[in-house]
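This is the structure I have questions about; it appears just below.
In this view, the complex is presented without one of its protein chains, the others remaining in place.
And now, subunit A:
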Amino acid sequence: MKIRILTAGAAVLALTVGLAGCAQSGESPAPTDASKPYAGTTIKYWATNQGPSLDADVEILQPELDKFEEQTGITVDLEVIPWSDMTNNTLAAAVSGQGPDVVNIGNTNATTLNTTGAFLPFEGEDLDAVGGKDKFLESAWQTTGPEGVAPTSLPLYSQVYGLFYNKALFEAKNLEAPTTWEELVDAAKAITDPATDTWGIVAPAGTVNVAMHIQYIFTAQAGGSPFDKAGEPDFVTDENIAGVRQYLDLMSEAKVMNPSNAQFTDGTQATSEFAAGKAGMYMAQTGNVAALQANGMDPSQYGVVPVPAPAGGDEVGSFIAGTNISVFKNTKHKEAALEFVKFMTSPEVSETLNKAYGTLPPLKDVPASAYEDFPELMDMWSLILADHAIPMSQVPTVSAYQANVGGGVVALFAEAATGATPTDADIEAMLNEAQQKMATS
């Protein structure tokens, strides 16, 4: 009998000790070097997948993290997260408090995530600790949230959309890079030859976030916006319908896009089709240069121009896209996390990482060295960022807009691919339904 009691007691004790051990595992050891006040601390960093693969990201980031450890004595436990898992993982971490100390996020979601209250606001001493606002480019800073609200994320890698075109395919048809949407469609028609599986343009038409990005840009070209001045959804307008129509017509009306693109649920398939010479043009972000390189396409083989607007439309070729970095508010290592953010947004690290990812440094006086061998590309990306890019609407429901309108555009592409011809009434019905769904977000 005593043995049974002892066994039960030991089980309860073991459980208690185990739980107590878990609770203590987050504590930091006392510092031993005054110049490295947070030495011995380990912080966890979730990085979204920026490179051609998760492994490639680890190879790119780890040397920088090792340098950080050497400088500060702070160890960074890195985990690279696929984009598809990032939102759910971030939300789960926000709810449970068991997530990482530092995370990077798509800046489209910055305002939405800001409203969760899960992240540390960069203001006062905390903003000073990471080097202040003035080190960032004004355009990049606009991605951190609405004016007057303390941002909870800082720019890390900046991107814009551009129109990549295959020089060989254009030369073969004696074509010039398009400057208007009409020229783009004409060039695409000239290149398209379904018999040889060559298409004018390729797009990840089954991808919800890209569908939303392109719809936003094209609506802006038509002079509209998905949100009114008060930040409320205003989807059912002529400009929004025109934005969807312009994108959809590449497949349904001009027939210059392979219908199979409608089942491309991420960008990798579109990138590999373009790199393989199966498409003449591709609307993609700056960082795509690294993915094209990984698919065997050298920057000398393609050119980039701003995504053109229809004649008479506004010259908007992109929104200011990219990746921001945030600190979880409930971190037990706030100072070490801020130290890490300062390091990641320092000029040297920014130049190194943005070069590796083919993205644009969001800092003043830091060159976009990813394109140092191709100055015409560097000039083009800088031009798009300066003259053709607008900020994404900084409203809390932008993630729901992405889900509802982006998802609706994907569904219309599926209809177009399977034989239907979506009308303006279909687009209007989709936007109306998306707007009604927003009421519960």
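The rule is short, and it goes like this: a residue touches a chain if its C-beta (ideal position, glycine included) is under 8 Å from a C-beta of that chain, and two chains touch if they have at least 3 such contacts; residues count from 1.
Everything below uses one rule, namely that contacts and distances are computed from a predicted model.
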| item | value |
| --- | --- |
| The complex's invisible chain, by UniProt name, from "NADH dehydrogenase (Ubiquinone), 24 kDa subunit", "Molybdopterin-dependent oxidoreductase", "Sugar ABC transporter permease" or "NrfD/PsrC family molybdoenzyme membrane anchor subunit" | "Sugar ABC transporter permease" |
| From A:60, A:81 or A:118, residue that would touch the chain that is not displayed | A:118 |
| Full-complex contact with the absent chain, from A:43, A:120 or A:208 | A:208 |
| Touching residues (missing chain, whole complex) on subunit A | 1, 4-5, 7-8, 11-12, 15, 84, 87-88, 91, 94-95, 112-113, 115-118, 197, 206, 208, 258-260, 262-263, 265, 329, 396, 399-400, 403-404, 407, 410-411, 414-415, 417-418, 433, 436-437, 440-441 |
